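Here is the structure we will look at.
Note that one protein chain of the assembly has been removed; the remaining protein chains are unaltered in position.
Chain IDs A, B and C follow the sequence of writing; residue 1 opens each chain.
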Amino acid sequence: MDTKIFEKDDVTIRFAGDSGDGMQLTGSQFTNTTALAGNDLSTLPDFPAEIRAPAGTVAGVSGFQIHFGSKQIYTPGDACDVLVVMNAAALKANLKTLKAGGIIIANVDGFGKRDLSLAKYGPEDDPLKDIQTSGYTLIQLDVTKLTRASLKESGLPPKDVDRCKNMFVLGIIYWLFSRDMDSTVSFIEKKFAKKPEIAAANIKALKDGYTYGNATQLFSERYAVQPAKIEPGTYRNITGNEATVLGVAAATKKSGLNTFFGSYPITPASDILHGLSKLKHYGIKTFQAEDEISAITSAIGASFGGNLALTSSSGAGIALKTEAISLAVILELPLVIINVQRAGPSTGMPTKTEQSDLLQAMYGRAGEAPLVVLAPQSPSDCFDMIYEACRITVEHMIPVFFLSDGYIANGAEPWRFPTTESLRSITKTFAKPREATEEPFLPYLRDDKLVRPWAIPGTPGLEHRVGGLEKQDKTGNISYDPDNHHHMTMVREGKKNVVAENIPLQQIDEGEESGKLLVVGWGSTFGSIKAAVRELASEGHSVSNTHLRYLNPFPKNFGSMLERFDKILVPEINNGQLIKVLRDQFPNINFDGYNRVRGVPFTVSELKDAISQKLND
Amino acid sequence: MDTKIFEKDDVTIRFAGDSGDGMQLTGSQFTNTTALAGNDLSTLPDFPAEIRAPAGTVAGVSGFQIHFGSKQIYTPGDACDVLVVMNAAALKANLKTLKAGGIIIANVDGFGKRDLSLAKYGPEDDPLKDIQTSGYTLIQLDVTKLTRASLKESGLPPKDVDRCKNMFVLGIIYWLFSRDMDSTVSFIEKKFAKKPEIAAANIKALKDGYTYGNATQLFSERYAVQPAKIEPGTYRNITGNEATVLGVAAATKKSGLNTFFGSYPITPASDILHGLSKLKHYGIKTFQAEDEISAITSAIGASFGGNLALTSSSGAGIALKTEAISLAVILELPLVIINVQRAGPSTGMPTKTEQSDLLQAMYGRAGEAPLVVLAPQSPSDCFDMIYEACRITVEHMIPVFFLSDGYIANGAEPWRFPTTESLRSITKTFAKPREATEEPFLPYLRDDKLVRPWAIPGTPGLEHRVGGLEKQDKTGNISYDPDNHHHMTMVREGKKNVVAENIPLQQIDEGEESGKLLVVGWGSTFGSIKAAVRELASEGHSVSNTHLRYLNPFPKNFGSMLERFDKILVPEINNGQLIKVLRDQFPNINFDGYNRVRGVPFTVSELKDAISQKLND
Amino acid sequence: MEVKEKQLPEYSSKDFSSDQDVRWCPGCGDYTILKQVQNLMPDIGVAKEDIVFVAGIGCSSRFPYYMDTYGIHSIHGRAPAVATGLKIARPELSVWVITGDGDSLSIGGNHLIHALRRNVDLNILLFNNEIYGLTKGQYSPTSPEGMVTKSTPFGSLDHPFNPAALAIGADAGFFARAMDRDPKHMRSIMERAHKHKGTSLVEIYQNCIVFNDGAFESYTDKKLRDDTSIYLEQGEPLIFGKESQFGIRLDGHKPEVVSLSGGFSKDDLWIHDETDHFKAYILSRFFDNNSIEGGFPRPFGVFYDVQKPTYEDQLHSQMNMAVEIRGEGDLDALLAGSETWVVK
Partner (left out) sequence: MEVKEKQLPEYSSKDFSSDQDVRWCPGCGDYTILKQVQNLMPDIGVAKEDIVFVAGIGCSSRFPYYMDTYGIHSIHGRAPAVATGLKIARPELSVWVITGDGDSLSIGGNHLIHALRRNVDLNILLFNNEIYGLTKGQYSPTSPEGMVTKSTPFGSLDHPFNPAALAIGADAGFFARAMDRDPKHMRSIMERAHKHKGTSLVEIYQNCIVFNDGAFESYTDKKLRDDTSIYLEQGEPLIFGKESQFGIRLDGHKPEVVSLSGGFSKDDLWIHDETDHFKAYILSRFFDNNSIEGGFPRPFGVFYDVQKPTYEDQLHSQMNMAVEIRGEGDLDALLAGSETWVVK
């Protein structure tokens, strides 16, 4: 009897198991297959905070969530339709993510006495039984046994056989969602090219899982999700940190500059260092410094030398860079500071996300030290915005803060990647050599954008000294003159504001150009806000949203956009930071915040609630 | 013929000479005598930026300004009535500070060819002649010659004789202002107790200067300034940094705690370290650390150990402390961070003043890291506010930022110092030892002020661990729970806000309790704002002023005070920082700023202009 | 400083184990170190409320959470500074610093060398695994040249620090080396560190099973270690090898490995002297992968142990002296200063 196939608009699946169970791989294979099937999608890995907590414990659970559909997908999903758990700890850690009435696929072999106790269930607990009485659909199977049976003939040692468990489960899921297995098969072949017997075993487990789903009456329904209507083109999957790496490579190429990247490892920023350190043949030098101070000051040295210079960190590491950022501001040299924000204060929750470093980026320096602040709104947008950061820093000789966060950094989405040619050009000009007979060189003489020349060592006739002391206008000599200081303070502010002339205008993302309520967001909340507003707007509410990627300065038209709405709501994963900037710059407009500081992204439904409430206020 | 004595309400004198000319001593002696005469006064030294620039150059000029009167004095004076210049460079550097029609007393011996050239006057320039044609009163005398004549019989070597020049000048000034010389005479006697011949020479020069003023017809008028109506009591003169030192000593005594002060030298904060390092017998330990990071983290260690812990810095040094400040916030340990603000960004103008670190103090940390911010409003107020900082940090277990500035730090004013007894008590309680039989100790269990216990090593039964990772409510164990993080974020904010219950209400300083315009200031602008508002109010304008010393949280009644005025003006020596905080916390009130970033205090007259303009808007 | 005479309870190692789950990877060398510390604590004669563990950030730096003493898990690299402040404030406490090779030698290098020169009485246990564990596998300042890690896909270019040489160059009064795989020896070394008054630095070779497994295998492996390691014992000649067949002698100031069967006898050998600064320095240079030396066995044990006045003792006697000379500070006199006037 063929199980009936139901069409679904969108589905969220979460794979969860012990760190050693290969859930990240399972998830990314399902993602690739889903992408090839033409669905729109968004994914989020959920790593344990510990490196490798003891097997079987809640602390050691590793998860991977994917949300895919035939409609536009903006978030990895508030809650999941299907939850795959390889052991008791995985269930314990993830049950709360399952929708009411959702499906649980449980590996019963992971629910023995020892597993229950490691997961800190009581000796009397029977969690699987409890599930059945809670309205969920529970599919129980002994994956270990099934995999071993499948691979009885493989001749592989038990350890290797058991490593194929995740493929068996993936096979079942492929069947359940009527998926093609080709891409995973060829992935396995490539991955284990040097170990054909391992490849064969994984492929057999995968296929047997599929067959098992088909043959047994495990599920009463199957699902199909039609391809989404997405813009035609060639796509790939990408995480935020990967996109950041590619953006730097692209800016290096398009600017024609050599790149210097000074960094010191810290979660969740380290992967940018890792990614860039592989790109030496792209003209990118990475320098793992002894600390964040050396990371940024070495970058300043490289920038003085004419390199496109960047530095990256998170949380505590950004704090250590602030003194040097201030130096970069007064030196007026190009420098990009990447902050992959994480939950604070102090060490906080390093593996969790937050948007609470905006005010630090805007104001967190001694003295008046204005700079440009950009924030990507999604994993793939990291490419665009880091590219913009590099373009602006070089074209305006001003430091640029790039505020990513832990959610964007590790989350992934399909990306219609650009070609080198299609990228906006980056215009860098080094100051020209001068003869001794010419007028003396003025390192702080500005052009009409208030930009001073980038005069790099090795250029005859431009010998000059820069430093952290206040400088006389034009000459750059040390000056303690009161009026000069006021003038220079205002020029630095003005120079930052000129950047607004060189960035795109602000757009409404969803909804009408004017109306009752505008939701203003920034950073990684983009997906949830857009989804929430889209749903409410389609239900007939007068609500729109706009998402700020340029935070300092704001796009020129932003103020007038705000004026076209009756109310403004500013949801942030912090205690109200963008709203402070808005209140300062638009004192005549009323702003309300929606703030939750839970280290996790907003759900679409909580935002819908918050927006509805505001609409009804 | 006796020169006629005119009564004056207030007078400003500036002494200026080469760094070696002893102008600081001259100024402080005049100050003491003036104070003893019962005048109100305010003083400001004006040190050269260089340690000891070549003698005779403009860079090497050292100045000292005193403003005194029979009325209340709030600032060292916008411009001076009398300018004493010991050489050409001193004239060049200071002429702009002289009021139209003012008196210049010039030592002609400092206006030779070489002096003029060192001061970078052109070879044809005759600055003293120019002065005479510009409406100033010029008194020329050859101080060197006169002093040598006075001390011909002293038998001292010429070097020592010439060192008495400043006393000769001081004698003249004493005569001019009808002052008694006793206090200076006894000062000299004490200072040179071991060198009686030097003492005698200085005293003779002083007296001969006085006699010279009297005998010659140098001046057409003399002046007298009657005692001011100031509160009865015993007074001393004090600078901001000195007052800060005394406040720490007082808090040490009143709290019964031992004090640990971790610091690293930096201008203009170093004098606090110097002052405290002399107070070992007051139970104060000072530790000059290898850098600012060690300075603050050692203080955190000492605070964990149960000491009253403080750290101090300026500008760049504060930036380096931000990571550790964030740690102190999450540890909820007492810690006072002293920032003597200076002109930024970066190294900026280290010897100049500015109010541009407020936003850094409020927001300049990764994550949501709320703390208390206080700012003294005058030199002597440093005593009260650092005392408050110590009191609040201990009573509320929350870090407190103390924002002084270069102007307050070095400026001086008379101070009716308190007695130990009269000081508000500081209530510190260490958590009590526990028996093994009691309930386990909960380091993050709060009292009704949301304050957690201060449980110091050495106390049996309270063994516990603290750290920078987010903590579970009550237990303080590491927690990654989303709801707990939101809760703790809000508790930290709330705990800071509770401090408002434990501070004085906000007062109107000058003017009515309601009206057309309220001028809101903070920090070192107090004197100028108060003087400007007082004058305008006395001229019948509806203007009042209030000065914020508690900046986070604001006093409870501050919001309602704001509502009683039509307009609010916020003058700041920065590009608009308090105004951003006000706009955030009082979004329905309209604020206007007046901002000049010149590294120097506001003048009363520019504020009067700004306020008048606002009144007429 | 008063020295309190406390009656100590009979502690067992369990008394030093907190209620927190230990969260290192299974098989991590950190476990053995924790165990030995918990095992040592009952025997050092200090009440548990008088013991404080201070750590920076790193896998190793989680250590304080597992000790049922007072503890601070501070910020990356700053533990020696935190501990310095604590020890100055409370000299009667027994203060232990737990740190990793990244924590103490990369970001925290300056605080480490300053603690050593100042000679604050801290016991610093440096867990050297030649890798950044917590951030998942970047090279550290002790990683060998050429090492391929997440941040050095083409191999590391950094010449590594030699922690022993660096410490001795910074005037350390105590330096010793131990390894996770020889817990008994490690315990004895930690005890020595405790007994040394002044900053004691103990470098512990610690295996990171996940990101740098086997980094020290040649010294810790039972089969190899006799030939590659040498245990230092005060007053004993430097002998090593499976059959104790090798010795080390000094030819002038140059060390030399000699065969005890080939003409040299024990009497020719270098006698270990923990108080000899130059010998300690030469020992520090028995350091493979280091361009300067090579071929020498890696020394374990106490290289150097010389008592010097501690910073905090000197500070407190300065404070006592100030009181003696000037009397307890009189606040009212201080507030009044030297010059006052009265307004009526």
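Note that in this section a contact is a pair of C-beta atoms (placed from the backbone, for glycine too) under 8 Å apart; a residue touches a chain by one contact, two chains touch by 3 or more.
As the structure is a computational prediction, the values presented were derived from the model and not from experiment.
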Selected from B:Thr3, B:Ser277 or B:Ser514 as touching the chain missing from the view: B:Ser277
Full-complex contact with the absent chain, from C:Ala170, C:Val257 or C:Ala336: C:Ala170
Omitted-chain contact residue, chosen from A:Leu36, A:Leu138 or A:Ala500: A:Leu36
Selected from A:Ala324, A:Met362 or A:Leu450 as touching the chain missing from the view: A:Ala324
Residue of A:Gly27, A:Pro76 or A:Gly306 in touch with the missing chain, whole complex considered: A:Gly306
Sole contact to the chain not displayed, among C:Thr99, C:Thr149 or C:Asn162: C:Asn162
Where the unshown chain meets chain B, residue by residue: 50-55, 57, 59, 264-267, 270, 273-274, 277-278, 280, 286, 288, 290-292, 316, 346-347
Chain not shown, touching residues in chain C: 107-110, 113-114, 117-119, 141, 154-155, 157-162, 165-171, 250, 252-254, 277-279, 281-282, 284-285, 290-292, 308, 311, 314-315, 318, 321-322
For chain A, the residues touching the chain missing from this view: 32, 35-36, 38, 227, 230-238, 246, 249-250, 253, 258, 260, 262, 279-283, 285, 287, 289-291, 293-294, 297-307, 309, 323-324, 327, 331, 416-420, 456-469, 477-478
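Convention: only the chains that are shown with their structure count from here on.
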Where chain A and chain C are represented by their mean Cα positions, the distance between them in whole Å: 40
Approximate Å spacing (C-alpha centroids) for the pair chain B, chain C: 44
Junction residues of chain A - those touching two or more other chains: 316, 346-347
Contacts with two or more other chains, residues of chain C listed in rising order: 57, 73, 75
